[in-house]
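One protein chain is absent from this view; the other protein chains keep their places.
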Amino acid sequence: MEIKFVTTGGTIDKAYSKSKGTYNFDIMSPSICSILKNANPNFEHEVVSVAKKDSLDLTEDDRQLIFDSCKRIENKRIIITHGTDTMIETARKLSTLKNKIIVLVGSSQPERFKETDADFNVGCAVGAINVLSSGIYIAMNGRVYRWDECRKLDSGHFVEKQGQNKPL
Amino acid sequence: MEIKFVTTGGTIDKAYSKSKGTYNFDIMSPSICSILKNANPNFEHEVVSVAKKDSLDLTEDDRQLIFDSCKRIENKRIIITHGTDTMIETARKLSTLKNKIIVLVGSSQPERFKETDADFNVGCAVGAINVLSSGIYIAMNGRVYRWDECRKLDSGHFVEKQGQNKPL
Amino acid sequence: MEIKFVTTGGTIDKAYSKSKGTYNFDIMSPSICSILKNANPNFEHEVVSVAKKDSLDLTEDDRQLIFDSCKRIENKRIIITHGTDTMIETARKLSTLKNKIIVLVGSSQPERFKETDADFNVGCAVGAINVLSSGIYIAMNGRVYRWDECRKLDSGHFVEKQGQNKPL
Partner (left out) sequence: MEIKFVTTGGTIDKAYSKSKGTYNFDIMSPSICSILKNANPNFEHEVVSVAKKDSLDLTEDDRQLIFDSCKRIENKRIIITHGTDTMIETARKLSTLKNKIIVLVGSSQPERFKETDADFNVGCAVGAINVLSSGIYIAMNGRVYRWDECRKLDSGHFVEKQGQNKPL
C-alpha cells in the first residue's frame, strides 16, 4: 500500500508564534510528519505541502492547486490534511477526479497540543483508506463519510445529512 | 454507528508503578477512554474491560472470556485493545463468530507515553470499522489485515503473509 | 511551606478555540492546576485567578488588581503566572510590597502544547522560592533574576542587564 499525503494548513498544522503571541503555520514540517513518525507505519508514503492556510482563507486558486496536485499524483490513495471549515468545498472541487481514493481529514485541536484529535483522525483516514473504493471522503469524529453525504455543525462536529445512513 | 470496545490489557494500557519501579495495569480507566475523550467521537460507544494482562500471559480461559464477551455483545462492531504478541491467537479463537466486524488493535508504546502509536492505531481501527464487512481483522502499523492474512515480525511490525496482497 | 499562585493570563494559559480558529483563555482551569497535579507537590498551595489576558493587554487597572491581590495575601510566598511581554512592568508595580517573596513566571509556548517550557519554568519558580529571601523576582529560561536586574530580548529570552552578574 502506498499513500500520498497532501497538506494544506488548517488547525491540525497550527503552531504558536511567541513573537506574535498567536497561532501560525511557521513550522518546520507539517504535523503529519510527527504523526507518521509515532505511528511507525508499514506502508509507503510521501508528504507534499500545497498550502499553509486556515481553510477559511483558501482561495479558488488554492483549491485549483490542490486539485492539480491530486491529479498529478500517480498513487491511487491520497489523504489531504485540511482545515475543517471548508473541507466540503475542497472535496466538491475534487469530485470530478476518478479512479482515486481521496480522504480529507483535519482536527479540532492542533496536533502540537497534548490533548488533540489529530493522531486519531489521521489514523481513521488511514484505516479507512485500506478498505475504501474510489471516491472522495471526509474522515472526522471517528466517522468516514462520502463528501456529499455529510455536513458540519456549528459545534464543529461532522454528521450525516438527514436521511443519509447507508453503509459506505 | 455504534462501537463496543473490549479491553484486555497489553502495552497500550500500561501505566508506571512508582512503588514497584516497573510497568503495570493499575490504572483507573483503560487507555481507550483517554483516546476517545480526545477524539470527540460522533458514534455511540461503550467500553468493557475483560482482562488486564500482557498478551503473553493470556490463558485459554482468558480467551474464552473474550470470546464469550464478544458473543454476548449485540453490536455488530467490536474493537478489542490487545497486546500485540498473541493478537493473532485471540483472533483465531474469535474466528467462528459470524455476522460481526471485530478489529483487534494494540500499540508498541503505551498510550500514556508522549510518543505513542496508540491514538493513531485506534483511529485506524475505527476508520476501518466504518467500512469493513463482517470478519475478524487486525489493525496495526497503519494497515488493516484479515486476521489470517498477516503475521508479526520480530521487529514488532505486522506484515501480510507472503503472497497475500488482495484488497480487503 | 505554603505558596499562593496568582494567574493573570499570558501565553502559558492559552487554549485553542476551534470555533474562532485562534487562541483564547476560555479554559476551565488555569494551566497552573495541571502543572501542580503532575508535580505532586509537598507544599500547601492555593490558586487565585486575577486576570485572563495577553500581558500586552493588561491595563493599569489590571496591575492595580494584581497589586491589591498580592497585598491581601497573607502568605509570604507568591508565584504569579504572567505573559512575558510586560512581566517587568508588573514586577515594578509590585516592588513597593515588602516582606514577601514574589516570583513572576510565564512560558514561551502554552502549557497545553506537547513541547512547552511551562512545567519547567513553574518548577524553576517553585525551586527558587524555597530559597529566596524577600523581593520581587522573575524566573524565565532557567534563570532567576531580581526584577530590576533583567531585560527581555526581542528573541523572547530574558537576560541580565549589562554588568549585573552578582549572585542572588
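To keep things simple, chains are lettered A, B and C as they appear, and every chain counts its residues starting from 1.
As a convention for this text, a contact is a pair of C-beta atoms (placed from the backbone, for glycine too) under 8 Å apart; a residue touches a chain by one contact, two chains touch by 3 or more.
Fair warning: this is a prediction, and the values are worked out from it, not measured in the lab.
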item: Chains in view touching the one left out; value: B, C
item: For chain B, the residues touching the chain missing from this view; value: 11, 14, 16, 18-19, 21-23, 54, 56, 83-85, 108-110, 112-115, 154, 156
item: Residue ranges of chain C at the interface with the undisplayed chain; value: 1, 35, 37-43, 108-109, 115-117, 119-132, 139-144, 157-159, 167-168
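The criterion applied here is as follows: only the chains that are shown with their structure count from here on.
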item: Touch-based graph of the chains, sorted into line, ring, star, complete or other; value: line
item: Geometric centre: closest chain by C-alpha means; value: A
item: Fraction-based call for chain C against chain A, same above half, different below; value: same
item: Averaged-CA centre spacing for the pair chain B and chain A, given as whole angstrom; value: 25
item: Centre-of-Cα separation between chain C and chain B, whole angstrom; value: 43
item: Whole-Å gap between the CA centroids of chain A and chain C; value: 38
item: Where chain B touches two or more other chains at once, by residue number; value: none
